[in-house]
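Of the protein chains in this complex, one is absent; all others appear in place.
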Amino acid sequence: MMTRSDIVLTGECLDIEALNRRLQSGVHSGAVSTFTGLVRSSDALTALELLHHRVLTPAALQRIAKAAMNRFGVADLLIAHRYGRMAVGEPIVHIAGAAPHRRAALDCVSYAIDVLKTQAPFWKREWRGDKYDWVEPTLDDHEKAATWMETDT
Amino acid sequence: MMTRSDIVLTGECLDIEALNRRLQSGVHSGAVSTFTGLVRSSDALTALELLHHRVLTPAALQRIAKAAMNRFGVADLLIAHRYGRMAVGEPIVHIAGAAPHRRAALDCVSYAIDVLKTQAPFWKREWRGDKYDWVEPTLDDHEKAATWMETDT
Amino acid sequence: MKLTLEFFGPLRDRVGQASTVLTLVERPQSIPALIETLVPLLESGEALRDPHLRVAINDQFCSSAENLMLHDHDRVAFLSPFSGG
Partner (left out) sequence: MKLTLEFFGPLRDRVGQASTVLTLVERPQSIPALIETLVPLLESGEALRDPHLRVAINDQFCSSAENLMLHDHDRVAFLSPFSGG
């Protein structure tokens, strides 16, 4: 089985349909799963800003994609993440995986988003007018990533 | 939070992009997850045929969608299933869920496909030329649905 | 009592037909009793004894544990295990 991973890190608005078309599901993939994280409205939010590290962030996304593909036997995996300022309703991250069977596709995408949350160098701030607040990662995010790590073989 | 479920049962080829556009993620949904099951190539397969029950099948899809939404607090859930003959690479089923947080969206879609496999009245046959073989459900499918049922509250 | 029997999935091939109409003299009070009544009346009727089949009467699922209240012209569907998705 040919496998490939595809990383997109961009300051432009993510085009989900175009990203899904990049996924090469192939005739042996019976299952495709996707996850999209979007900017959720919260009181008086003007914009969400994502900051990244020029070198460490793409390297981490590559590493996460490789780990997810090896772990679940996925044929193709796409991880796309946006940086910069984005408005309510716009996508922040999109992950799509194709695999022979459903469980591999679903679990691969779950794993990738949980691990990305704590292992990919991004920082988030919420803008309200000309003031911002940093979003600190939640304990829950750390626990979710830890759960996957514990079961790492 | 407004919630809705959307059931599509059709003999036409599923248009995944059009289906995803039906999902009303809304500004309070920070997460969208999807799953697509496709006809996988297998030796000399000409077509896959899905048969359904005119009344019981849509009722079961409605019931599964309602159960999934209540269980995971999902804002919008779409379950689309095709019947009739389909070619390798064509979608059989597409599920999309929007929720405030990622875990609800991911788990809702996982739950819906696992339960659909054993609880929705569909029967599958693989055509090779003018001969067919029925696809009997696997033990694994039953176990996956049973796992969700055990943890039903 | 006239019943329309319908067969779905692989069962359809096992009993050799998609549907049939039968007249019963008895009025079985449970699914297992109904099945035993039907077995000798159908070709390969023993296929109905598969414990994984589900039964629906007039498009409503019934369980083996329930008391059955069959009426004239009821439609009884026997369904092979499902394999959708």
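Note that the chains take the letters A, B and C in the order they are written out, and that residue 1 is the start of every chain.
Everything below uses one rule, namely that a residue touches a chain if its C-beta (ideal position, glycine included) is under 8 Å from a C-beta of that chain, and two chains touch if they have at least 3 such contacts.
In this text the structure is predicted, and so the values were computed from the model without any measurement.
Peer 1: Wait, the hidden chain, what does it touch out of the ones we have here?
Peer 2: So, taking every chain into account, the missing one touches A.
Peer 1: Out of A:Leu19, A:Val32, A:Leu77 or A:Ala120, point to the residue that touches the absent chain in the complete complex.
Peer 2: A:Ala120
Peer 1: Which listed residue, A:Leu78, A:Val93 or A:Cys108, touches the chain dropped from view?
Peer 2: Answering carefully, the residue with contact to the hidden chain is A:Val93.
Peer 1: Provide the residue numbers of chain A that touch the chain removed from this figure.
Peer 2: Interface with the chain not displayed, on the chain A side: 37, 50-53, 55-56, 59, 81, 92-93, 113, 116-124, 134-137, 141.
Just so we're on the same page, only the chains that are shown with their structure count from here on.
Peer 1: Relative to chain C, which chain has the most distant C-alpha mean position?
Peer 2: A
Peer 1: Can you give the whole-Å distance between the Cα centres of chain B and chain C?
Peer 2: Those two chain centres are 27 Å apart.
Peer 1: Roughly how many whole angstrom separate the Cα centroids of chain A and chain B?
Peer 2: The computed centroid separation for chain A versus chain B comes out at 23 Å.
Peer 1: Would you pick out the residues of chain B that each touch at least 2 other chains?
Peer 2: 37, 113 - these are the residues of chain B that touch more than one other chain.
Peer 1: Going through chain C residue by residue, note those that touch at least 2 other chains and give them in order.
Peer 2: Touching at least two other chains: 85.
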